[in-house]
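Just dropping this structure here.
On to chain A.
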Amino acid sequence: MNTSLPGQTSTNPQPVNSAPNTAAPVAPVLPPVGLEFLTRSTLPFQTVDYALKGYHLDANVGSDKVVAAAVELNREGFALDTITGVDWLAQNQMEVVYDYFHPLTGLRVVIRSKVARENPEFPTISTVYPGAAWHEREAHDFFGIRFSGHPNLIPFLLPEDATYHPLRKDFAP
Partner candidate 1 sequence: MIIKEDSVLTQREAPSETFILNLGPQHPATHGVLRVKMTMDGEFVTRAEPVCGYIHRMQEKMAENRTYAQYLPNTSRIDYLSAMTYTHAFVGVVERAAKLQVPRRAEYIRVITSELNRISSHLVWWGAFLLDLGGFTPLLYAFDDREKILDLLEGVTGARLTYAYYRIGGLYNDVDDAFLNGTRAFVAHMRPRLKMYRELVTENIILRKRLVRIGMVTDQMCRRYGASGPVIRGSGVPYDVRKAEPYSAYPDFDFDIPCFTEGDSMARYLVRLEEIAQSLRIIEQALDRLPSGPVMAEKVPRVLKLPVGDYCYAVEAARGRFMVRLVSDNKEIPYRLKLRTPCLSNLSLFEEASQGMLLPDALAFMGSLDLVIPDIDR
Partner candidate 2 sequence: MLSGDLVYVSAFCLAGLVFALGPIVLVHLISARKTRNYANKTRQYVECGMDPIGDAWIRYSAVYYLYALVFVAFAVDVLYLIPVAVVYNRIKELGNRDFFELLIFVGILSLVIVYAWKKGVFEWKRKTNNS
């Protein structure tokens, strides 16, 4: 899918002396358009009330299907927003939430996946989205989630020799 702008007339800046204030295109306020990829998608999406939740689609997948989801969303033209780790101490689970947004249609998609809390292990998606490498390193810093296949899973925000994971619920300094 080419993300060059269908019918977009954002011309290059004219010769410098005239201020290019007319060149700027107006992107319309978009209702959640671009949902047609749902028909082709294999992921278990549920539509969510955007006004309450702040995102349009939500899917709960197993930790092995995470890369497949990333590949599909990458093909659909989604951009990676962020990767969030959540430590569910009570349910003894470690959850990772992948946020995606679509630069052209403004659609917001969330892929979440849970794993047992002992040694949380997720396949890395930095092969599909190189931007995910830092988000995964940060999730590894704060929660100790290992991302198999990650190019250099060294501490990102914590000192190089840090072995503690501060955002875990049972973290005592």
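We take it that contacts are C-beta pairs under 8 Å (C-beta built on N, C-alpha and C of every residue); 3 or more make two chains touch, one makes a residue touch a chain; residues count from 1.
For anyone wondering why these and not others, all candidates are chains of the complex that A comes from, given by their letters.
Bear in mind the structure is a predicted one, so any value in this text is a computation, not a measurement.
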item	value
Candidate from 1 or 2 that touches chain A, complex-wide	1
Of chain A, residues touching candidate 1 in the complex	3-5, 8, 10, 12-13, 16-17, 19-21, 23-30, 51-55, 74, 77-82, 84, 86-87, 97, 99, 101, 103-104, 106, 108, 110, 129-131, 133-135, 142, 155-159, 166-167
